[in-house]
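For this depiction, one protein chain was excluded, whereas all remaining protein chains were kept in their positions.
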Amino acid sequence: MTNFHDLDPVEARIAARGVSVYYGDKRAIDNVSIDISDEYVTAFIGPSGCGKSTFLRALNRMNDTILGARVEGEIKLDGEDIYKSGMDVVQLRARVGMVFQKPNPFPKSIYENVAYGPRIHGLSTSKAELDEIVERSLKRAGLWEEVKDRLTESGTALSGGQQQRLCIARAIAVEPEVILMDEPCSALDPIATAKIEELIAELRGRYAIVIVTHSMQQAARVSQRTAFFHLGKMVEYGKTSEIFTNPREERTKDYITGRYG
Amino acid sequence: MTELSHQERAQRIANRLAQRHASERRFRALGFFAVALSALVLAFLLVTMTANAVGGFKRAELAFKLDLSGGMLQIDPSQLAGDNPASALETAGLRDVLQFAAAKALGDKAASELDPDAWRDVARKIAADPALLNTSFDVSLPASDDLASGLRGDGAPAMVALANDLAAKGQLSTRFDPGFLTRSDATSPQSVGIWGALKGSMLTMLVTLALAFPIGVFAAVYLEEFAPRNRWTDLIEVSINNLAAVPSIIFGLLGLALFLTIFPYWRSAPLIGGMTLALMTMPVIVISGRNAIKAVPPSIRDAALAVGASKVQTVFHHVLPLALPGILTGTIIGMARALGETAPLLMIGMKAFVATAPAGFTSPSSVLPVQIFLWSDEINRGFVERTSAAIIVLLMFLLVMNGTAIYLRNRFENRW
Partner (left out) sequence: MSQEHTVKAFDEEITKLRGLIAEMGGLAEVSLAEAMEALVKGNLDLADSVIARDKKIDSLEAEVDRLAVRIIALRAPMADDLREVIAALKIAGVVERIGDYSKNIAKSANKIEQRKKFEPLTLVPAMADVARGMVHDVLTAYAARDPHLAKAVIERDDMVDAFYESLFRNLVSHMMENPATISSAAQLLFVARNIERIGDHATNVAEMVYYAATGEYLTDREDKTGA
């Protein structure tokens, strides 16, 4: 297993050590350690059922919603263990946002979708401030030009690609430190996918981005660091360019060259 | 199994095809007939009811001129503006004046067949328009029950003859009776009205809704979203499911034992009736509420949680609005059942004869289904048509109530 500490001298936004996730008695993630940094987009790849989505969801404690889910080990956000007893999950999720596989905008207006987060967290003190936050978030998500004249229309009336960008704007609106993306493009057509990938490239640096993807080409295009998961273990982690041209582990090579299974 | 050639395969499919199409046609025919039969039965019910009810909205009335000129009625006009003008007019001798005028116009025999409460109609008229006091004006007053039966062709031959005679002279006829909707219960079918029961039903339904809806919805939300999954919550779930199937009369017994022990002086009040019916309606709302909440896709919940909403915020800002159409459907079903329930209300005593509409939630009252039940038990044939009319009123009320709920549900459904 690659020793990732030497790989990245930059400071880690999220540091996971010895993380195991259990669903009841079944172990879905086995002793994974990894650092996530602001500077790089990190991609998690691996075959179906390897646990990459499970691990992603452990990073913002979305596994808490599943009965019988248990997390061992340590996950630190800016040095603070997110599973410690005093941690407020609501606050955590304002710092670690998530975008899901199937676009899921609220069945409310576009404005309301983006404004909901800042409003419940009390991030704005006036309507004007809220308007500003909404505009800024939509601009950063590359959606402003397309929807600025119809902010009161329902979010669900947009096309799939637009809906996903709306979900990204919604995640951005609370000014998170990390954005987790669980196969964000798998339900989208190639053009919408390309727009989202371009968006990810623009967001890099401002937010630490982790993307789970089934497409190796996407991981190769979009990320600078890639982690390969297999049967709940993290088999290899390294620079994307190296993983895809000269992986160290046999299992990684078999998977990315299509010799798996 | 060896692979079939294309012809063999096509042949096998063709062989089975006729059978499948026939079975499909049979099913469609069955479905159509089932629907047609139900529609026929419903149509039959409505037509019979309406046909009977038409007569219920009319009553036999005697028409004549009432001459009050010449100061026949000595009364201070200020008393007419007071609390009880009818009583004041009674003291002033309205009844005798009326009797006298009727005898003069119609004859003694007919005059004695004026409904005993007929004078109240006149009193009301005069109280509304005191200028009539010294004038001569037309009145159309309810005939007695015997005379009304006589007009229908029932009862003593002498009465029938009298009725026909008066009808021929144009002094006795059946007129549309809007007062049916504004009067309350009475002993005679001629002066009976549905308003008392209608208002009682309205008040009871309000109490039922005010209690069952919030408690039911919050219980559904708690059980579905917040309660831990253990043996106790399983037990509660099973209990609620069974409660919905309990015969309504048991709730009456419960109401009797519980509410009337605590508030014995409020027997027959819409408050008690409403509370009893709320007990009955709540399980239905909880069950449909839980199903509606379960049907909200987890993606919405995930989206809200991921943006940092707390559990409560997720439920109230996102899940409930989406579950509302389903909850409202359950409420409609529950309330419709509550509206038509007679047994529990009979048990708690909402069957008293109440001659005036209830003043408030704690006044003695009747409700529509109970009123219908009581009238249908009466010997006097005049009540038959009134009963049908009351049924129509009940159906109308149900229609309005459901219509409102469906409108509300559609309004919420559009946003989703």
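In this document, chain identifiers A and B correspond to the written order of the chains, with residue numbering beginning at 1 in each.
What we mean here is this: a residue touches a chain if its C-beta (ideal position, glycine included) is under 8 Å from a C-beta of that chain, and two chains touch if they have at least 3 such contacts.
The shown structure was predicted, so the numbers you read here are calculated from the model rather than taken from an experiment.
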| item | value |
| --- | --- |
| Chains in view that touch the one left out, judged over the entire complex | A |
| Residue among A:G79, A:P190 or A:G258 touching the omitted chain | A:G258 |
| Among A:G142, A:G155 or A:P247, residue touching the chain not depicted | A:P247 |
| Residues from chain A at the interface with the omitted partner, ascending | 216-217, 220, 244-247, 250, 253-254, 256-261 |
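Criterion: only the chains that are shown with their structure count from here on.
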| item | value |
| --- | --- |
| Cα-centroid distance, chain A relative to chain B, in whole angstrom | 57 |
| Chain A contact footprint on chain B (complex, rising order) | 229, 299-310, 313, 317-318, 321-322, 415-416 |
| Touching residues (chain side chain A, partner chain B) in the complex | 60, 62, 65, 67, 90-94, 97-98, 100, 102, 104-108, 116-117, 120-121, 154, 167, 170-171, 174 |
